[in-house]
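A single protein chain has been removed from this complex, and every other one stays in its place.
Labels run A and B following the written order; every chain starts at residue 1.
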Amino acid sequence: METLEKVDSAFAGTSVEACYQCGKCTGGCPVAGLMDLMPNQLVRLVQLGRLEKAMASTAIWHCVSCQTCTTRCPQSVDCAGILDVLRQMSAEQGKAAPELRRVLVFQKAFLDNIRRNGRLNEVELIGFFKTLAFLKDFNIPLLMKDTLLAPQLMQRGKLHVIGEKVRDRAVVRRIFDRCTKPGKGA
Amino acid sequence: MARIGVFICWCGENIARTVDIEKATAEVAKIPGVRCAINYKYMCSDPGQAMVREKIQREKLQGVVVASCSPHMHLKTFRAAAKTAGLNPYLVEMANVREHCSWVHHDKEKATEKAIGLIRMTVGKVLRNRALDPIKVPLTKRALVIGGGVAGIQAALDIADAGCEVVLVEREPSIGGKMAGLSETFPTLDCSQCILTPRMVETGQHPNIKLYSYSEIESVEGFVGNFKVTIRKKARYIDIDKCTGCGECWTKCPSKKTPSEFDYGLANRTAIYMPFPQAVPARPVIDKDACIKFKTGKCGLCLKRCQAGAINFEDEDKLITEEVGAIVTAAGYQLYDIGKDQPNAKLSGYGEYGYGEYADVITSLQFERLSSASGPTSGEIKRPSDGETPKKVVFVSCVGSRDNAKGISYCSKICCMYTAKHTMLYKHKVHDGEAHVFYMDIRAGGKNYEEFVRRAIEQDGAIYHRGRVSKITRENGKLIVRGADTLVGEPVTIEADMVVLAAAMRPAVGVLELAQKLKLGYDEFGFLSESHPKLRPVETNTAGIYICGACQAPKDIPRPWRRRRRRRAKCW
Partner (left out) sequence: MEFGYYPGCALHGSSNDYEKSIRACMKVLNAGLKELDDWICCGATAAHSLNHKLSTALPARNLAIAERDGVGSVLAPCPMCSMELIKAGRALRESEQMRRQMSEIVELKVEGKTDVINLIQVFERIGIETIKSAVKNPLADLKPACYYGCLLTRPAKVVQFDDCERPRSMELILEALGAAPVSWNYATECCGAGLTMANEATVLELANKILKNAAGSGANCIVVACPMCHVNLDMKQSAVERRYDTAHGLPIYYLSDVVGLALGLNKKELAIDKHFVCARAQVKR
């Protein structure tokens, strides 16, 4: 279990202490029905410092970051922001729920793509993500999904095999390095 | 050399926690003119006062400084103590080292320094004080009561029964207030009308009560015992002395499309109208904005029909002056506006609940009218959109209340109870209906209150979901209520036929303007401030002006009823 002090600093600015468990976040969440823990329960776990359970939930990876919870909260708790912190912690500590690890894999692939190109190369990302996901759990349906769309996208001029790259890619990499390596540039 | 005594109070820990009492005592003892300086844990208590008296006599003190709380709290106490010890009470002053020092600081060293400074200044003041002798001023033994709701009616009757004249001013055309529109009341389920209407009649007929209905306070001058109050008697366009209340005018009025204030828009009324059949005075009023005669010059049907010649289209506002000795403010409350439009920038509405957009999303006061025998459906539960009997009703608690993001942090106190009551009234009338309640906590403190809520759940089968509602939409004729039940840890969706929102209580419209006229304090939400919540709960900081009812804080009906005794005792 984390110490409360550590909890406090990571969740600073989210007003997590103000939550009085009304459940309005859960009531408005478009994906609450898919979650193993409800948004209000995740906030409660954070209040109690029981981060392990929250980090291992599938709920944090089901979240679509639609900000409805944060917007409607009567106590102005940044519930979506709390889930961001939980996802980051879960990823860093390798606690992501296996059932939804593909969401994490996708987001990691996304960031990796940006790091290299400065902008998103969709074809590269999709290919990379699918290969990773396939290698991880032999997800053949996922591998095949959307492949049928490719010709249609191509036909509509929406698929760019050679994606855009920014000119100054070195600076992008330096920004990533400064944000990922603790202490540097911070 | 002057002989001043300084008495420093610890106030338990309230002052001692932040101010070094011993150091302060030693320091103030050195102030020129200070004869003695002592401290004690509770200076206002009997042993504390005895110390003051004893020192006055033994040290032959010529002045006293009590360093403790606000003079609002205990100046009278210590002046009385000094008087019994033979010192002129006006030679006693207080240094406020609690509210002005210990409560607002953390740094003990600096707070101690400040406390010493405050005491030093007060010693300087006492050194210049002179003995004073009070004089007697005649006072007007009449009271003004502002507001003719249940709190104001009861205040007026109590004072009048005690033999004093009362001037009762009500802004609406009839007295009765919000309670007149309620159906049955918790926790006994007895009819609101049966409790209130006899008192309204009594108020209207009482020889000691002078009733100004449809009137407002224009200005207040003077001071305790001798107030001069100017009352604006709004143009009613009816001579209430000539009128017999026969009803010929309003039954014939062709302008019939104005939403009724009494029914909260669930029914329409005419332009000349009686607010409700049991109104006191039982006289109509003309709504100038709706009246065809005023708008086009044509019509005047009521004038033709009136046998008594009571209609007067030339009527104008009149200003009347009354002299009173005490004022009781019972200005009452209003419901928080749930929809988009808000009276000020501090508040915001619930766009997510669709109130104002969906006819079957109604307020709790509208539900009172729907379930009242005097209401537009004669007490049958029929939903506003199509008059059908709703088979599934969702009641939502805390709409506005306890919602910081919408601008109201307080609990409105009565909603848990009346919501339980609403589920009962509904289930008693619609036996096969389902009553769902969304709540955060059930606050049922009060005699027979908790039992009442349990009855709603256990006997009448109300289904309580612990959680707030997030959104209400309409699909295929149903209201889709999306909320949560945090006890099962699931989102809940209910397809309802009608939704009742328990809107927060706010101070009545115009309370701020009234407070400014009366020079009364109010809190951040506009509720009027009492002098002290425990010691002086019905007094204000303006001598001679008292408050009661829901203009002070959200209250249920029994509460002002109980408090009236205090108020009556205080007026004279």
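Here is the rule we use: contacts are C-beta pairs under 8 Å (C-beta built on N, C-alpha and C of every residue); 3 or more make two chains touch, one makes a residue touch a chain.
Here the structure is a predicted model, which is why all the values come from computation and not from measurement.
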item	value
Hidden-chain contact residue, picked from the options A:18, A:48 or A:103	A:103
Contact with the hidden chain (one of A:18, A:48 or A:126)	A:126
Touching residues (missing chain, whole complex) on subunit A	30-31, 34, 61-62, 64-68, 70-71, 76, 78, 80, 84-85, 87-88, 91, 100, 102-108, 110-111, 114, 118-122, 126, 129, 145-146, 149, 152-153, 156-160, 163-164, 166-168, 171-172, 174-176, 178-180, 185-186
Residues from subunit B at the interface with the omitted partner, ascending	340, 350-352, 357, 473-476, 480
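Keep in mind that, in the parts below, only the chains that are shown with their structure count from here on.
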item	value
Subunit A - residues contacting subunit B, complex	18, 20-29, 32-33, 37-38, 40-41, 68, 72-76
In the complex, subunit B residues that touch subunit A	352, 398, 402-406, 440, 466-471, 482-486, 489-492
